[in-house]
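Comments concern the structure below.
For this view, one protein chain was removed and the others were kept in their places.
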Amino acid sequence: MVSVSLGANKYGKAENRIVRIYRDTPRHEIVDLNVTSQLRGAALVDSYLTGDNALVVATDTQKNTAFAFAKQHGVTSPEEYLLALADHFVSGFEWIEGGLWQAEQYEWERIIVDGRPHDHSFVRRGQATRLAAVQVVDGATHVTGGVKDLTVLKSTGSEFAGFPRDRYTTLVETDDRIMATSVTGRWRFLPEAVDAGIDYNTLYADVSAVLLSTFATVHSLALQQTLFAMGKAVIEARPEIAEVRFAMPNKHHFLCDFTPFGLENPGEVFYAADRPYGLIEGTITRDGAASAPDAWRDLPAFV
Amino acid sequence: MVSVSLGANKYGKAENRIVRIYRDTPRHEIVDLNVTSQLRGAALVDSYLTGDNALVVATDTQKNTAFAFAKQHGVTSPEEYLLALADHFVSGFEWIEGGLWQAEQYEWERIIVDGRPHDHSFVRRGQATRLAAVQVVDGATHVTGGVKDLTVLKSTGSEFAGFPRDRYTTLVETDDRIMATSVTGRWRFLPEAVDAGIDYNTLYADVSAVLLSTFATVHSLALQQTLFAMGKAVIEARPEIAEVRFAMPNKHHFLCDFTPFGLENPGEVFYAADRPYGLIEGTITRDGAASAPDAWRDLPAFV
Amino acid sequence: MVSVSLGANKYGKAENRIVRIYRDTPRHEIVDLNVTSQLRGAALVDSYLTGDNALVVATDTQKNTAFAFAKQHGVTSPEEYLLALADHFVSGFEWIEGGLWQAEQYEWERIIVDGRPHDHSFVRRGQATRLAAVQVVDGATHVTGGVKDLTVLKSTGSEFAGFPRDRYTTLVETDDRIMATSVTGRWRFLPEAVDAGIDYNTLYADVSAVLLSTFATVHSLALQQTLFAMGKAVIEARPEIAEVRFAMPNKHHFLCDFTPFGLENPGEVFYAADRPYGLIEGTITRDGAASAPDAWRDLPAFV
Partner (left out) sequence: MVSVSLGANKYGKAENRIVRIYRDTPRHEIVDLNVTSQLRGAALVDSYLTGDNALVVATDTQKNTAFAFAKQHGVTSPEEYLLALADHFVSGFEWIEGGLWQAEQYEWERIIVDGRPHDHSFVRRGQATRLAAVQVVDGATHVTGGVKDLTVLKSTGSEFAGFPRDRYTTLVETDDRIMATSVTGRWRFLPEAVDAGIDYNTLYADVSAVLLSTFATVHSLALQQTLFAMGKAVIEARPEIAEVRFAMPNKHHFLCDFTPFGLENPGEVFYAADRPYGLIEGTITRDGAASAPDAWRDLPAFV
């Protein structure tokens, strides 16, 4: 006789596309979010076992709340907005023990008209997408920020050599290659920094700048080394950050072989390949900071 | 003075698109895979800290090995192929302690010509993508199978009512709605079953059929209930399976309101919405089976 | 002094995701469409020049009509449904001279339970997407059917040789390669066949079968030759069809070179490349059928 049980679970409403306009003055502000809310609680087991929905805060209700909170609480930063949402569900429903709230933020720039930024017209920036997540587990609240699709390339200053060779190794060593990646990273905030209050928007700008400048200036012997240096620089730059996780595809650019055509190609023409790609992932932690595996529960690994 | 350390990490080559043709007889067979190989080992830390690649089995070497093994070992099933690959890296390089090997498999059907399946011409089936993963951690090998993008819909036999109402609740109760989802699931095999040998391809077909028939026949009071019933049925159907994890979006189909046009709409015309969507996730475990969190390390949560 | 004029234009509502359930008996039927409606008329010029919307049948109204017609007229076939929609707009608003109405149809199969197809539970087939379009220009109505993403592969029976060589030619001739493509095709119906009435659903099934079997059985010397043979077979199979247009990517599968590893690879292991890909496009016309360039206006070229 087979018997089974319900293990880890959560449920909610994913990808609520919420646009918040601040229009209190003629100079409007725009915040553009993609918000996911999911709840957990042992008491919810009956919805799985028997379809008893008496404790199921409907996913539609979660959606309504997410939109309403953009009005009631505003969106100073995605992190603070998610914290308000998390507190609402965990405080407001005694059987909701925790959950995961996530946001993507799309950035907009003001359109320039006659050399001046326009009051209410915007163009989507497109350079990267900002990430934020709040997780509540066992009474503890964890906050992470992040970025994805930050695509960078350096046309020199990257080597790859000294690796072991076996029967299947054909790669030639190189002391000058293109290195390109699309950075996805998340940084976890120290709980005490969250409690003290963080200027999340300034921090995001700082971290983005540090990621870019570190990528640019590190002479790279391996993408692993660049990844670690980027994480180290982020932690050094901002005392609020406990750890950083990265996933970095090595977006290969292959030098074209023009010898059949009688041409030279001294690092000038490359074929940008789609698949396969290297995939380097790693965590950089601040020494002395307590680890917090719950903060990362169900977040995409190394994303 | 800030000091940092390297935490969890892995690296490798992602999305190797490997097509294996069996052509020993005029009746060819095709296996179409997307393979990702990633390695872990404490000794690799120097590649991150200093760019010392002396122990870095190049991602290019991992790629070459993945292609070569499709020849040397064949691809009886994605699970067995990944097991061979994992064993090669862990056994062949003493400093490689483990890793994660993943595959997607795209299914092809024979084209029908004059009522008979053709020997060497195929059409891509497209109904779903098969998943497999092998994880080696601390000397233990974990195997999971899975499926994604199995899109199903029932046009009746689904209710949703009895949920709590608060200030933000506007959802109307219903005793007849469309229920649609795109099933993503992974099932972990019992280690003793892996050791004894599993007919992974027959198992995949069995599990797929059970997923479909259970979705069809359960009168649903909530997607949570359907999810649990599907997992339970899978575990009941195959003794090799220790647990199942699902992520199921509730792909909303909203009944159109035709009253402004003076028309009735008794469950006939629906608007299929993209975003937001409900997202229900859960694990169903076989009672008595040992848990194995390492098996799921870095696999997309509930995927 | 620069002066400008409005040229060709149209406007409407794109990608209405309409799901129609037939539930008159316990055995339900499902039709799943993505519908785009766009209108043209010289009188609409003022909406462009001055923002005068007095004649602008709102895109929201077009959407409402498309959903309502799924109830009022049903969806016997996408072609007939679009014809009803086209007639409504062109007949109902004297200043609407014509337009373009398009549909994609996603196919569903019944789920099998205990060996029998279920009454109201379905799984999305995923093998290809059906296309239909109706165009009204200058009082003439044109109807086209089609298919996209029909992905096929043959593991032998394909050669490519005899092509000219110049300074930039490095391709080696082959008498045995994998040939794979993802067929996108549209077929235009003869106006007299449209007037007489066509069983569009049976025709679609017939054409799909002919496309597949012709791909399978033609020994291919070039993808161009296969494309032409497929179009010829379609026109021969169904007298209602005046012409066929195809776009066929040559989805390259490169034989892996295993000589560095001391392995042979007699047509067994291939790398499936993403980009670049060959792209072969062509039209096959029934001799004697009048051409109808208006039928193809603004349809994606060779799609």
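Letters are used for the chains, namely A, B and C, taken in the order the chains are written, and counting of residues starts over at 1 for each.
The definition used in the following text is that contacts are C-beta pairs under 8 Å (C-beta built on N, C-alpha and C of every residue); 3 or more make two chains touch, one makes a residue touch a chain.
The structure presented is a predicted model; accordingly, all values stated were derived computationally and were not measured.
Partners of the chain left out, restricted to shown chains and counted across the full complex, are A, B, C.
Of the listed residues C:47, C:201 or C:217, the one in contact with the hidden chain in the full complex is C:47. Interface note for the absent chain: among C:21, C:68, C:103 or C:128, the touching residue is C:68. By the touch definition given at the top, subunit C reaches the unshown chain through residues 2-17, 36, 38, 44, 47-61, 63-65, 68, 92-93, 160-166, 168-171, 220-222, 224-225, 227-228, 231-232, 235-236, 243, 245, 249-250, 275-287, 297-302.
Although one chain is hidden here, its contacts on subunit A can still be listed: residues 16-23, 28, 30, 32, 64, 67-68, 70-72, 108, 111-114, 118, 120-128, 149-157, 178, 209, 212-213, 215-217, 253, 256, 258, 260-261, 263-274. Not every partner is drawn; the one left out touches subunit B at residues 167-168, 170, 260-262, 274-275.
Just so it is clear, only the chains that are shown with their structure count from here on.
Separation between the centroids of subunit A and subunit B, computed from CA atoms only, is 23 Å.
Chain geometry summary: the mean Cα position of subunit A and that of subunit C are 38 Å apart. Once the centre of each chain is set as its mean CA position, subunit B and subunit C turn out to be 31 Å apart.
Counting partner chains per residue, subunit C has residues 260-261, 274 touching two or more of them.
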